[in-house]
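Contents: one structure, followed by commentary.
All protein chains of the complex are present and in place, except for one that has been dropped.
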Amino acid sequence: MTTTPAVDPLDVARIRKDFPILDRQVHGRRLVYLDSANTSQKPRSVIEAVQTYYERSNANVHRGTYLIAEEATAALEGARAKVARFIGARSEREVVFTKNATEALNLVAKAWGRAHLRPGDPVVLTELEHHANIVPWHQLVEEIGIELRWIPVGADGRLDLTDLDRLLDGARVVSFAAMSNVLGTLTPVERLVAAAHDAGAIAVVDASQYVPHVATDVGAWGADFVAFTGHKMCGPTGIGVLWGTEAILDATPPFLTGGEMILNVTKEGFTPNELPWKFEAGTPPIAEAVGLGAAVDYLEGLGMEAVRAHEVSLTAYALRTLTERFGDDLVIHGPSEPSERGGVLSFAYRDVHPHDLTQVFDQHGVCVRAGHHCAKPLMRELGVAATARASLYVYNDESDVDALSDAIAAAAEFFST
Amino acid sequence: MTTTPAVDPLDVARIRKDFPILDRQVHGRRLVYLDSANTSQKPRSVIEAVQTYYERSNANVHRGTYLIAEEATAALEGARAKVARFIGARSEREVVFTKNATEALNLVAKAWGRAHLRPGDPVVLTELEHHANIVPWHQLVEEIGIELRWIPVGADGRLDLTDLDRLLDGARVVSFAAMSNVLGTLTPVERLVAAAHDAGAIAVVDASQYVPHVATDVGAWGADFVAFTGHKMCGPTGIGVLWGTEAILDATPPFLTGGEMILNVTKEGFTPNELPWKFEAGTPPIAEAVGLGAAVDYLEGLGMEAVRAHEVSLTAYALRTLTERFGDDLVIHGPSEPSERGGVLSFAYRDVHPHDLTQVFDQHGVCVRAGHHCAKPLMRELGVAATARASLYVYNDESDVDALSDAIAAAAEFFST
Amino acid sequence: MPGLEDLYREIILDHYRNPRNRGELPSPPAVRVEGFNPLCGDEIVLYLDIEDDRVKDIRVGGQGCSISQSSASMMSTAVKGRTIDEVRALSRAFKAMMSIHEQSLDGGEEGDGEEAVEGPPPDVKLGDLEALRGVVKFPVRIKCATLSWNTLLQGLDERTGEG
Partner (left out) sequence: MPGLEDLYREIILDHYRNPRNRGELPSPPAVRVEGFNPLCGDEIVLYLDIEDDRVKDIRVGGQGCSISQSSASMMSTAVKGRTIDEVRALSRAFKAMMSIHEQSLDGGEEGDGEEAVEGPPPDVKLGDLEALRGVVKFPVRIKCATLSWNTLLQGLDERTGEG
């Protein structure tokens, strides 16, 4: 159990003003957005950065000798530098822009994996992975005949590491989420990375739910690859990030290919470009990178320590008040200790189906997602087909949790008759 | 030689007002943007559609039971319907959103190609292809051992089809650009598609330079796959389109995999989703699709017949005035007949290197790209390392061509001493 | 603005709470077919006992929300005893009802990804199934309501070798 360092609390009232969508009314109620694990809302500064880019500097990058093309290139590469700094990368060469985290994880499995994995090679995942960190590996099972192994989820939604040594024996890859998108579980990243390396495997971290919420230092993790996605961290859709050490990126062949990622092309073959462009085929998501850079600025302005402290305390408030109000009628999955989890609350209310719950919530302006959250194997382990999931971010406060609480009560009443 | 039907000419002065960037001054001059083959500028309606999406309806799609998630889903799928209609697709199921044309062409080569191509299978390209339609096939040469064949570029920058029958003999794939991004050449799409089918090959059309400029009817083409990209047709970066017949998309295994593209996932395997989502892994480019939908609206508002007529007449003006002014000092590559080409003018001025030319242009506010335009094999056939390329779009008029002409004269003077 | 009562009609909640034809049939001889709602994890398993081109018996398994479960339950009572041609006509009528949905954000009509729906057969009576009409006001839930029907059609196709 770690204690969070004392930082100035977030001024949520002020933050809410930065997010235009939060002014919106739905069904005559204020919008209570509790689905940030799905996608986050965007502050005005991000929306405006995208807009200003299109209005002032839009041009293709790395190509033109004219002024706006230089500006566009500087904007793209400047965003890369911001992202690199934000996650503690050693250089921009380690930061590859993809379209989303899913492409980043596909790149790892298919470009690195196809080049380095052989039939029977063990790849270790965990039972709490998102489909993005499962299905690409399934494809390699079919294609190469790798062997998948699964670190189980134990009680309280934490990884059960009892059998870790046996599971990792002979492993070539250990790929796992830093934070579960269903349970909020924080996994022991450094321990798993070290164990992977001890076993001779590379370590791949799906940090899609982590980077937006917790200060991240990829160097301290010591992993080989880290994937995350822009739209969950106040950034635009259409952009994700694959971070990798230069050594492993150099050892990874190109994935998607075409313009931008080449040094030379003849009728006979091609020579790939330097890092990171070797992995960026075609026109990159330029405006999206600019927006992501602005999102990084925004989060850095808040301070990631403060973001984390806010979410821990709001999660604690939610766990406490919801349990007080609904007792055993409400089952909240995942670690019960707020410091061991993110602000992701998957729950079930008696036998009301999550879809029916969230349908009632909608009438109260409360946005909560119901479903398998792209983690069907985990659902199966939990013994449920779906959960309702409320997830918190910088713009949420206790009033949002209270609105959720009231919405649950309303649904309980609606379906009780 | 086709004659263009009479349509009302574009009102360029009014159109220019729709593009905020065109108000910009660079180096104290008005911005003369002549690089639309690289990326187009964006009308206000597109920029605002993206902005409004983020400010009003931002949510992840296909997932939430709440109102803004339904709006986001409707916005994404509504954009798909617009794109489908715009290119004459039979249904939205035929329209796959990718991150750019490059991903679309990679999907064809790698998902369809890996499943269907065998060692020695001939794949026929043309010498005027963009790297995006070359390098993925090079990867299959290495991986599978397919054989690449090239339809040559002849005099005047047109495809030389003399040997077509021999080249297509036994071919499995014929993949070619509908319009060259370097020479502007319009290729005989229907003829090549028919020849491909006669030979038993599938036909893949890279329409990246075509869809933005000429009314497109994929049904009339009869091709199997058509790829294009959003940012060249007034849309945002970060989105491209792969159109395919349902038959061929059904026969294509998934490419990138993860969330959204599955029906079911277990620890043992996965079942892919229906078309088109089977090919859309992870959070899609939602805001980008919304922007692309607005771009389609914008272009339909202008009328694609009028767009084409405008570009033909402006290209004719450029060819005539530049040749009159510079005579043999200026070599303009590609077809000399405006109706056989798009508004893409690659040229050389004496022995001044294109980079040096365009550097001088920049001082005059004239944005022209110098380089190999991601078509190095074509450069080699043309016997040049690079060209300067001016490309026209709906917001250009004769004054822009005149500005280019003056900039060429200034560069000539600068480097003549 | 549609309210909850448009969605959750009493008869729907009744079928949800007291699902008809719940269970399994020995397979073979019964056709067993599974359907998934990819977006929310609803799963349905149908057991079809088809004899002389007629749905002699049907059982429904799986789990899901009130809409998918009650729709499956209603579907099972509606098709039991019917000929396959009648079932297909009913399915077309039901899907036609489901595809009349709201204008999307941008004024275009939203597709729900189902195959193109032929016009509703004029003389088919939907009966209780009419209660599900309110679902069209909640586009995301349409897939819940059509899941059991799509699964049924898949089962029929597999049986006749069309799938």
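Letters are used for the chains, namely A, B and C, taken in the order the chains are written, and counting of residues starts over at 1 for each.
Simple rule for what comes next: a contact is a pair of C-beta atoms (placed from the backbone, for glycine too) under 8 Å apart; a residue touches a chain by one contact, two chains touch by 3 or more.
If you're wondering where the values come from, they're calculated on a predicted model, not measured in any experiment.
Student: Give me the visible chains that the unshown chain touches, in label order.
Tutor: Spelled out, the missing chain touches these shown chains: A, B.
Student: Just one of A:217, A:274 or A:413 touches the chain that is missing; which is it?
Tutor: A:274
Student: So which of A:91, A:323 or A:336 would be touching the chain we can't see?
Tutor: Among A:91, A:323 or A:336, only A:91 touches the chain that is not shown.
Student: Touching the absent chain: which residues on chain A qualify?
Tutor: 57, 62-65, 69-71, 73-75, 77-82, 91-93, 262-264, 271, 273-274, 277, 290, 293
Student: Could you pull out which residues of chain B are in touch with the chain that's been left out?
Tutor: Missing-chain contacts on chain B: residues 27-28, 353-356, 359-360, 363, 370-372, 376, 379, 385-386, 414-415.
One rule holds for everything that comes next: only the chains that are shown with their structure count from here on.
Student: What topology does the chain contact graph adopt: line, ring, star, complete, or other?
Tutor: complete
Student: Go ahead and note the Å separation of the Cα centroids belonging to chain A and chain B.
Tutor: So the centre of chain A lies 32 Å away from the centre of chain B.
Student: Taking each chain's centre as the mean position of its Cα atoms, how many Å separate chain B from chain C?
Tutor: 42
Student: Can you pull out the residues of chain C that are in contact with at least two other chains?
Tutor: 39-40, 138, 141
Student: Among the residues of chain B, which ones contact at least 2 other chains?
Tutor: 57, 63-65, 69, 262, 264
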